[in-house]
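Here the structure is laid out as structure tokens; the discussion comes afterwards.
Only one protein chain is missing from this complex, and each of the others stays in its spot.
Should a chain be cited, it is by its letter among A, B and C, assigned in written order, with residues numbered from 1 in that chain.
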Amino acid sequence: MKILNKSKLEEVLNRLGENADVYVPMSKGLQSGFYPWKSLEGGKDELMLDALNVYQPPKSVVFPQTERMYSLYQEGKGLKIEETYENDEPRVIFGARACDIKGIICMDEVFLTGGYEESFYKARRESTTIVANACYEPGPSCFCAAMGVDPLNPEGADVIIRDTGDAYIWEALTEKGEALSSTIKDLLEEKELSVPEAKPFIQQVDYDGVAEKLKGMFEHPIWDRTSEACLNCGICTYICPSCYCFDIQVKMYGHEGYRFRCWDSCMYEEYTREAGGGNPRPTGRERFRNRFLHKLEFFTERYGHPLCTGCGRCIVVCPAGINITSIISEAKEADLDA
Amino acid sequence: MSVENNNEWNPKIIVIACNWCTYAAADLAGLNHYEYPADIRIIRVPCSGRMDPLFMLRAFNRGADGVLLSGCHPGDCHYGTGNYYNRRRQMMMKRLMQFVGLEPERYQTSWISGAEGSKFAETMHKLVEDVTALGPNRKLRDER
Amino acid sequence: MNDFTQQIQDIASRLLDNGQVDVFIAWHKGQQDFQVQPYFARSADEAQNIIFNDYSIHNLSNSLLKFRDSKEKIGIVVKGCDSRGIIRLLEDNQIQRERLYIVGICCPGMKDPLQAMRDELGFNHKPESTELAAKCNDCIQPNPVIYDELLGTEQSPRVQDRFARVKEIEAMSADERYQFFEETISRCIRCYACREVCVACDCRTCIFDEMRPQWVGRENNTTDNLMYHIVKASHMAGRCIECGECERVCPVNIPLMLLNQKVIKDVNELFGPYEAGMQYVEGQKPPFSMYEESDPDDFL
Partner (left out) sequence: MHDDHKCNCEQPLVPGIVEVIDIKEETPDIKSFYVKNIDGQGVPFNVLPGQCAMISTPVGEGMFSCTWQEEQEWLQFAIKRVGLMTDDLHRIEVGQQLGIRGPYGNHFPIEESKGKDMLFIAGGIGLAPLRSFIKYCFKHREDYGKIQIIYGSRSYADLCFKDELFDLWPKEKDTEVFVTIDRPEEGWDGEVNFVPTYLEKLNPDPANKMAVTCGPPVMIKFVIQALEKMGYSDEQIITTLEMRMKCGIGKCGRCNIGSQYICLDGPVYNMVQLRQLPPEW
């Protein structure tokens, strides 16, 4: 098997960085996320490949928070679109966990199926190579396996690395992965190492049958209670590896400008407010319900698996301590006649 | 914009003027043929009480190099008290803007009454001079 | 702390039982000790779920906004800083004093559940200190300023100079300051948690949700983010009660209280001592809803 010795890691990242933007898990001051390897400042920033995960998922590599779509130019009564900004620069996501890659797969399904291929996402996605970091030790808030994610063999990875202590076992899984491996083949060694042993999950979550059951729970009183503490901020949606809702807006400077899209959150009142002023989801309760039903029921109905990948980030960041696993178990245990 | 295409840079300055005093002063300045620089663009609002700090922020955001808010002298407000409320807001806002790094000369406030046509012209001269000395503003400006 | 738990449970059961309140707002435990969550007890039975521990840090006064249109009578637990939030809401006529039964706690300082999450759940390389939450180290008012019942013994403020950070920034040059804010604020992901968690942000329609006209762009870039934070800070003028929740919940650790404290410092210097929500006097107005003819106008 191919081995990447950790002493060669920097060299590998530098090499990969010659042809692509390489995004690695990194802590920068008080925040952590997937940032360009090139932006690492010694002494200040730190590579976080061996941490369980980072605060911000790699979602923004393929689906940036703000993305310009096209320019607009107005002249008299004429309207022109002069340029579209599709970005297909090659990029590598290095060291993503299975949950985060599953988030990208969810976005693939949304943006690339259903009759329309969204071209801006497609350009970024097709030029992205994913190097997955297999997870052998789930953290206390991890529950990916319960959501149908295999932390040891991430679906959607082009290359997989397995941490054995001093070295990573390197395995290319796709053509893209092979191509990536070939650029660093002189830095890989041939050696047999044993795969680490997987530790059990600490958090027990049972999602079986929940999607089906939630179908009958739209008006269930569970939503009154669970949504009470929710502040309707957008943290959970913005740090979620799979939340993909976006808004399309325009900026004009006199006669020229551009239209862009940016992340949006179903938690905001403005999200579904109609031009005439009506809003089908006027209070926090409806928005809260829609978010969890979308994650746990609607998406499963449409695409066959939940929109939650069990990364546990929303549990970590929620200012009100709302825990999606509690909501899953409450739904599981709920009395339908209540 | 045409101003930017000139080789020589001219500042873009927004003057937010109250209808009853400063705007009248601008009229008077015109009537009396007092000259003042052409780099200013006046936005008329009903009262200094209407001068939301957002106007100033938005102006910088959209490319202004300097902003002046101007209204009636304290005690002379057409509506009685608008400028008193505005005065508090401006005092706070100016310090906040300096705190985030804006040069104080870029964001000015003054009282100009309807009879002070010459003061209006002088203020504009001074304003354009101050802002020109600082050069183009990049702070808070949108990346187009 | 367990002491407080029992006391609060007793008070809540009593009030709910005899119908003095319809809902009692406190905390309950999540899956782990540090996963404490705001809790709305509606019966004496439910009151038994209430806990108060090291991590009961949330400013519950913000939850009162959910009840501003209802007639329900509400019991609520507040610490020193939170109680100032209640005065803020009373001043803004968002809630009526008669509807409230306030249980005050002299606050010994709290730990930050979000910090604990990061430390315990593997999202941090090096666990940070597990001492008091940062905001509690800046505390100027640990004892409730409004209450119907008081628990615990008086605590003393923990902060030496609460404007120390502000003064540090003030000492920089204009360009250095701009660079500092550009750097910190460009991190913002505009999740609006700082707004939603703020008790002083009680507008029904926020200016940032307003689309007609849209004053602040939704693009996530430095200037739009700066616009957001400057406008927010200016709206906080005379309103911020220094509970520090905005800074605590920020997922990218922007020092938000720096802007708020700058404004507090200036308002105090310019318009005479004013601390938002320190004392409830009916009809009293916040500093930007009033003026003095003698206010300074040395504008630079």
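We take it that a residue touches a chain if its C-beta (ideal position, glycine included) is under 8 Å from a C-beta of that chain, and two chains touch if they have at least 3 such contacts.
In this text the structure is predicted, and so the values were computed from the model without any measurement.
J.: What chains on display are touched by the one that is not shown?
T.: A, C
J.: Looking at the whole complex, which of A:1, A:195 or A:252 touches the chain that is not displayed?
T.: The single option touching the absent chain is A:252.
J.: One chain is left out of this view; which of A:126, A:301 or A:333 touches it in the full complex?
T.: Within the whole complex, the residue contacting the unshown chain is A:301.
J.: Of the residues listed, A:84, A:164, A:183 or A:329, which one is in contact with the missing chain?
T.: Of all options in A:84, A:164, A:183 or A:329, contact with the hidden chain holds for A:84.
J.: Where does subunit A touch the missing chain, residue by residue?
T.: Its contact residues with the unshown chain are 69-70, 72, 74, 77-81, 84, 86, 110-111, 114-120, 218-219, 244-250, 252, 257, 259, 261, 264, 266, 271-276, 278, 280-281, 286, 290, 293-294, 297-299, 301-302.
J.: Considering the whole complex, not just the chains shown, which residues of subunit C touch the missing one?
T.: Subunit C touches the chain not shown through residues 211-212.
Keep in mind that, in the parts below, only the chains that are shown with their structure count from here on.
J.: Report which of B-C and A-C is connected by more C-beta pairs in contact.
T.: A-C
J.: Averaging the CA atoms per chain, pick out the one whose centre lands closest to the mean of every protein CA shown.
T.: Central chain: C.
J.: Report the inter-chain centroid distance for subunit B and subunit C in whole angstrom, where each centroid is the mean of the CA atoms.
T.: So the centre of subunit B lies 35 Å away from the centre of subunit C.
J.: When the C-alpha atoms of subunit A and subunit C are each averaged to a single point, how far apart are the two points in Å?
T.: Spacing between the chain centres: roughly 30 Å.
J.: In subunit A, what residues contact two or more other chains?
T.: 251
J.: In subunit B, which residues are in touch with two or more of the other chains?
T.: 142
J.: Touching residues of subunit A toward subunit C in the complex: what are they?
T.: By the definition above, subunit A touches subunit C via 27, 29-32, 46, 48, 51-56, 65-66, 139-141, 203, 225, 228-229, 231-235, 237-239, 247, 249, 251, 260, 262-263, 265, 268-270, 284, 312-313, 315-317, 319-323, 325-326.
J.: Quick one: which bits of subunit C touch subunit B in the complex? Just the residue numbers, please.
T.: 166, 169-170, 174-182, 207, 215, 217, 221-224, 226-227, 230-231, 233-234, 237, 259, 262-263, 266-267, 270-271, 287-288, 291, 293, 295-297, 299-300
J.: Under the definition above, what is the set of subunit B residues touching subunit C in their complex?
T.: Subunit B residues touching subunit C: 53-54, 57-58, 61, 74-75, 81, 84-85, 87-104, 108-111, 139-143.
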